[in-house]
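Missing here: one protein chain of the complex. Every other protein chain is in place.
By written order: A, B, C, D and E. Residues from 1 in each chain.
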């Protein structure tokens, strides 16, 4: 009996989209105003979903409080009120698009969650744009 | 041509998380403030999704008004403004975690909906916590 | 590494549910107040999701700006501030239920998006009712 | 001790903006796509606020259930699934802009609510546009 | 130059509406299902607004972090995961209607905030019902 549980979290960060292999014109052409060298920023809203069996003793798939604490430690403390390009090892050499941020968060959490649970991460960059990743098919 | 339709509903209830096989210390340790013997409560928000074929005569998978009425009769009238632990047969001997409430609602609705339609139930316990169940895999 | 990106959009339209093969009584019985011959209307909210590989050069599955422009051109300009029954070729002979509108939008977008990307369309007719379509299973 | 209570409701309607004293060109110029002769529509979301004293016996400014029933009877049953221009006496000779709809709803409710309570009506035409009216200053 | 700042918070609690001066029939008649002797519950969402001058050194009316901590200490720790009727001194002899809860929260916060700032408290009992209090007129 597989049930999915989900927990929301959020962090606020600056970033800029840029490919160092390209010249400035190509970067501006592809990334537009997201390429601004002075950075811009977002309120990132995160939904972390785990799918697994209900533990018959607790009635939980996982304790939501522990899941919430894990997201705080692994994701929010790492990225909140940071400049993703300048302040984080993860995006030192990786373009911080919503897609790449989502995959990075999935990898950070995957390493800390029992493998008998499936993991899905959804990341809202704005209320109108979001991305999701569930791991390799 | 399988299409999914979804309808939202809501009910407000009190509950407490507790495993009668454990002593009080173990219950407090595992369930924390959710174990409060005087109960606490939530606004539960429910999303019921059905997946099936579009009826060519109506253009409906199912009449949303009938689905809404069914959710009111089977779920909301049963649980709204109730104490889940004290007032309901369903949680007399089952811990009313969000996971278990979601599975109970799925079973109540599954019994009333044509088997040629798949059923998924999503239950928000708060805006930040939710669970989902789609039946046995 | 398959990632999903999603973009929201919206349009406001009038419509009426009606099956011309039925008499007025049968139409009123099945469609109720949605059968009002003078029409009623909705703010339709749309979520378009694409699933595909991240382009290693851009970090994008698809440029969100281009996806947003495509939705404006193919969907919003066609249906916004229109009477779906009277003003559109798509619903001249097709009942504009949420289910049928969703499939029509999916077909319009499918024709314009690379086939190496999966497409899912979710359409909210109200905050409480929505439908989704992912193509033939 | 003046406290404000508020209740949300909603109705779905078709309308068109048009001034019969103007010719078609002037109407199109001023009202743009909202002038479409075939109508378009909206999900109208309504917030009704009353300000008054707390009754010491009930702890209520007014019973929310009674306020909700009043909004259903006076507003939603009148306008839900209607064409405001064609089906309602209120907008037979009054342009159904959000501003005018809001004032009409305020007048309908004002006639039914004790004068020792102040009344404010907020009407969302879309998630991005709304209007409010509190009566003559 | 008076500016308003606002901070949201939330707590989950059980309650029951009941007037001990009335018999059971009268209580059921007035409070309906909210009178359930076994209690029901809500996710209470709170908006605390302060209006005052901007401090020219900080650019703040008040540090939002300090306001957030104050709300946690004075309101959320007191009421979260509690039965308002059984577990709190504030509602031992006061009917916990949304109106009364809002006034109690206003009084708790008013005692801790500089008198040169105006205070307004808005309390959502559900997404569809809310109340607000700004102090004596």
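Everything that follows uses one rule, which is that contacts are C-beta pairs under 8 Å (C-beta built on N, C-alpha and C of every residue); 3 or more make two chains touch, one makes a residue touch a chain.
Computed from a prediction, not measured in an experiment: that's the story for all the values here.
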Answer for the absent chain's shown contacts is A, D, E
By the document's definition of touch, the residue of A:7, A:82 or A:120 touching the omitted chain is A:82
Of D:63, D:80 or D:99, the one touching the omitted chain in the full complex | D:99
For subunit D, residues in touch with the removed chain = 17, 19, 21, 30-32, 94-100, 102-103, 127-134, 136-137
Residue list for subunit A contacting the dropped chain reads 10, 12-15, 33-34, 36, 38-43, 45, 80-83, 86-87, 126-127
The missing chain sits against subunit E at residues 1-8, 54, 57-61, 63-65
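By our rule, only the chains that are shown with their structure count from here on.
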Shortest chain-hopping distance from subunit C out to subunit E = 2
Chains touching both subunit A and subunit E, listed by label | B
Going by the average position of its CA atoms, which chain sits the greatest distance from subunit E?
-> C
Give a one-word verdict, same or different, on whether subunit C and subunit D use largely identical residue numbers at their interface, taking over half shared as same.
-> same
In angstrom, rounded to a whole number, how far apart do the mean CA points of subunit B and subunit C lie?
-> 29
For subunit A, which residues are shared contacts with two or more other chains?
-> none
Interchain contacts (touch definition) - all pairs | A-B, A-C, B-C, B-E, C-D, D-E
